[in-house]
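For subunit A:
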Amino acid sequence: MQVPAGAIVGILGPNGSGKTTLLKLLAGVLRPDSGTIHLDDHDLRSMPRSALATRLAMVPQETHPAFDYTVLEMVLMGRYAHLGAFELEGPNDLRVARECMEATGTSLLEDRYFHTLSGGEKQRVAIASALAQATDLMLLDEPSSSLDLRYQLEVADLLQRLNRQRGATLVLSTHDLNFAASICDSLLLIREGSVLASGPPRDVLTSDHIRALYGVEADVQEHPRAGHLTVVPIRPAGDSDESPPRWVH
Partner candidate 1 sequence: MAADLARGGRIGTVRDRVAIVAAIVAVIVAASIAAAAPPAKRIVSLVPAVTEMLFAVGAGPQVVGVSSFDREPPEVARLPRVGALLDPDLESILALKPDLVVVYGSQDELKTQLERAGAPMFSYRHAGLQGIFETLRQVGDHTGRVEAANALIDRIRADLASIRKAVAGQPRPRVLLVFGRDVDALRNVWVSGGVGFIHEVLEIAGGDNVMADVTREGLQINVEQILARKPDVILELRADARADAEREALQTWRTLSALNAVRNRRVYFLSGSELVTPGPRIARAAERIARVLQPR
Partner candidate 2 sequence: MGALTRAEALVGAVPPVRRRMTAAALSFGILAVAACALAPLVGSTPIDVRRAWDPSIAFSDNVDAQIFFVARLPRVLSAALVGSSLAAAGVVFQALLRNPLATPFTLGVSAGAALGAMLAITLGVTFAIGPLGTVPLASFVGSLAAVCIVYLLATARHRGFSTNVMLLAGVTLNAFFSALILFLQYFADATQTMRTVRWLMGDLDVASYGPILAALPLIAIAIVTFAWLARALNLLVLGPEQAEARGIDVLRAQRIAFVSASLATGAAVSVGGPIGFVGIVVPHLVRLLVGSDHRVLLPSASLFGGTFLIACDLVSRTVMAPLELPVGIVTAVIGGPFFLWLLISRGAGGSGQ
């Protein structure tokens, strides 16, 4: 698997296919049993954690702190990777944190406690915190899954802006095909831990691949208004057009 600099790569697959595991491997949080992972020609395993944290940041699917922090505290935690052992955050760190909050539309939440936020707000704060790490590479695990429609669009927009304006390389895992199609430059389809297909969306998002991956008959079309491929599931694969739907109670 190759992730070119400045690209947005999407990892697609059904639940349990290994998307999150792959992401964690890329983040260096998990160690591979075999093979190696390189970041800019450096073996991930050889890099100390603190150095790695200045090169890549990860946004998990959900954040559940055991104790409550304010949004500003959480975003500032992204700056720890840049601080010395006993060093405290300085004005520069605060500036970066506030910029990241502005970029994610969370500025007004600065003094709110994390537990009081909605799912979408929490997700955006998590992204802001990862942004504050000021890395070239960001890994996101299911960034749209806990968001409602409007926030999905906003996060998609945000990620694209980050990619274009800051040149950030993004790798995200998702099971939302449309979301992936809307922003990714290239896609990786994973089934049961191995790669089914990889490449630009128009090559990878095909009815055959979707049938193979999800067992679903689907239509894939370029949507004129949306400006990207859209996937519409029709029915489970293996059922004919005429037979009535059978449900098991």
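A word on the picks: all candidates are chains of the complex that A comes from, given by their letters.
FYI, contacts are C-beta pairs under 8 Å (C-beta built on N, C-alpha and C of every residue); 3 or more make two chains touch, one makes a residue touch a chain; residues count from 1.
A quick note: this is a predicted structure, and the numbers were derived from the prediction, not measured.
> Looking at the complex, which candidate is in contact with subunit A: 1 or 2?
So the candidate in touch with subunit A would be 2.
> State the interface residues of subunit A toward candidate 2 in the complex, per the touch definition above.
Subunit A reaches candidate 2 through residues 24, 27-29, 48-54, 57-58, 60, 63-70, 72-73, 76-78, 80-81, 83, 85-86, 88-91, 93-95, 97-99, 113, 115-116, 133.
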